[in-house]
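Apart from one protein chain that is not included, each protein chain of the complex appears where it belongs.
A, B and C are the chain letters, set down in written order, and residue numbers restart from 1 in every chain.
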Amino acid sequence: MCSSVAFFSVGRAPLIELAGLRCETLSVPRQITSLQLWEEIVKIHPRLAVIRDQVVFAVQQEYVLLGDQLLVLQPGDEVAIIPPISGG
Amino acid sequence: MCSSVAFFSVGRAPLIELAGLRCETLSVPRQITSLQLWEEIVKIHPRLAVIRDQVVFAVQQEYVLLGDQLLVLQPGDEVAIIPPISGG
Amino acid sequence: MDESEDVPKDFIKLKSEKLSVDEVSELVISPCCGAVSLFIGTTRNNFQGKKVIHLEYEAYMSMAETEIKKICRDVRQKWPSVKHIAVHHRLGVVPVTEASVIIAISSPHRAESLEAVMYCINTLKASVPIWKKEIYEGEYSWKENKECFWTNSEK
Partner (left out) sequence: MDESEDVPKDFIKLKSEKLSVDEVSELVISPCCGAVSLFIGTTRNNFQGKKVIHLEYEAYMSMAETEIKKICRDVRQKWPSVKHIAVHHRLGVVPVTEASVIIAISSPHRAESLEAVMYCINTLKASVPIWKKEIYEGEYSWKENKECFWTNSEK
């Protein structure tokens, strides 16, 4: 089974500037670990590989660390790549 | 040797209301413990006796607890009787 | 105002206009509270010797609001006597000495609001998806909070 998710980097922050990445959709297995999802994205945007240790996902606006956590994605789910924050 | 000190209670606070006390001068030994000074004042204003545990002095605007501390008073020194504070 | 009407409220705002300390403090003042504590984050004119021209903030808006709401919920669990909470964060350009964030919290007594404000700004820096770009003369740098919970560099 496949699920189409929108993934994007928020902000013009480091990510955009690194990969020219704003918003794309991607078809991935409906069940996938967050690290596997990351690797799918890196296949398309290899320049992102170097920031692997810097980012987390927000899946439907909930933080998910890159790792073994299994995501159960619905079509249309929103996955954001979140670079280190600096609010305040 | 005697020293004439002005003593007063600050504020309309409890003291004034208790003893009708605002500002007086008193002749006392130049060297006197703070507790002895208190006792001199109580002789004149016996109604103050009950608040013995509630007050401290400010001698020339420096706090002095009632006790064995020896005061060396100059003529005209300002001694305030300070009731419990409640600023803020 | 009747005390019973003054139910605890959260005031959360992300906006590009100048923040007002008076406005934010007025939001949280309550007739049954004796204490309001505030924290104001302002733009500094220097960073490691470099002259800062201004800051630029951007946010993952909807998620940032959600994360701030979570912080408010945590505050109310930790300090149940807290009355109102206001968190205003500015976005876009913030000139030197102007406020990027104002947090205000009221409580009947002071310890709770002071501790809650400290918790609130610490947690905001660790978890709210907002980014800051420091603009120097001829260059810029994206900043990174040392509190950011997944890098948590404590550099």
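Note that in this section a residue touches a chain if its C-beta (ideal position, glycine included) is under 8 Å from a C-beta of that chain, and two chains touch if they have at least 3 such contacts.
Because the structure is predicted, anything quoted here is derived from the model rather than measured.
Partner chains of the missing chain, restricted to those shown and counted over the full complex, are B, C.
The chain not shown here is touched by just one of C:14, C:71, C:85 or C:117, and that residue is C:117.
In the full complex, chain C touches the omitted chain through residues 3, 20-22, 25, 29-46, 96-97, 106, 108, 110, 114, 117-118, 121. Where chain B meets the chain that is not shown, the touching residues are 10-14, 53-56, 58, 61, 63, 65, 80, 82-88.
Keep in mind that, in the parts below, only the chains that are shown with their structure count from here on.
If each chain is drawn as a node and touching chains are joined, the picture fits none of the line, ring, star or complete shapes. One inter-chain figure worth recording: chain A and chain B are separated by 73 Å, centre to centre, where each centre is the mean of the chain's CA atoms.
Averaging Cα coordinates per chain places chain A and chain C 27 Å apart.
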